[in-house]
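The complex is shown incomplete by one protein chain, all other protein chains being positioned as in the whole.
Here is subunit A:
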Amino acid sequence: MTRHHPDSLSLMEYSAGNLTEPHALCIRLHLEQCPHCRSRVDTLNSLGAVMMEQQPKVTVSDSSFEQLMARIDSAPQDTSPVVQAPRLSPLQKLLGQDINELPWKRQLGDVSVLDISEKFPGQGERVVLQKLVAGGKAPAHTHRGDETTIVLQGAFADQKGVFNQWDFVVLNEQDEHRPVAVGCEDCITLSVLSAPVKLTGTFTRMLNPFIR
């Protein structure tokens, strides 16, 4: 059971569809395993529906519905009912292979890393998988900007506590820590690092070119 959850504000940004893809992935992976947070997101999605309902309405063009029906009639293949695909975790889809078999790059001592940022082009964030061998220690370090991490396998401990599989944690500049992989498995985490300030500018939403 996970014990470290995303805060409500992050879940709200997720529900509103405002997060970058890598951040959404971290939340999504946590939600898969956390009924408690799924229920919170259900409520937030309903909040979104109610917000939408309480806003002004804008009349759609007269031909809009006819266009829709014409499209359904003329392209039945593209508009046929979706078939429930076999369930595959977003992580499996993303990595395409077992997480332990990835081409890990040994870094410092007990730590290996794999940068998967290129899977999220245009997001302006660094997305890295990190592996700490069972019982291993990472060198003490601080963080540049916010770093969102989710534990994918095993567990690590630092002075703030123990973080188990599917736990969610956000660290920033103030958090100097020296994680140790606890338990008998290698600890694997997925981290999203905010881009350098000059890339994100004044909170430019990478996803949204339309923000005024």
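One rule holds for everything that comes next: a residue touches a chain if its C-beta (ideal position, glycine included) is under 8 Å from a C-beta of that chain, and two chains touch if they have at least 3 such contacts; residues count from 1.
Going forward, contacts and distances are computed from a predicted model.
You can't see one chain of this complex, but its UniProt record names it "RNA polymerase sigma factor", from the set "Nitrite reductase large subunit", "RNA polymerase sigma factor", "4Fe-4S dicluster domain-containing protein" or "ABC transporter permease subunit". Between the chain not shown and the residues A:Gln54, A:Ser74 or A:Gln174, the one that touches is A:Gln54. Along subunit A, the points of touch with the absent chain fall at residues 3-9, 11-18, 21, 24-25, 28, 31, 36, 38-40, 42-61, 64-65, 67-69, 71-72, 79-82, 84, 87, 90, 93-94, 119-122, 168-170, 202-203, 205, 207-212.
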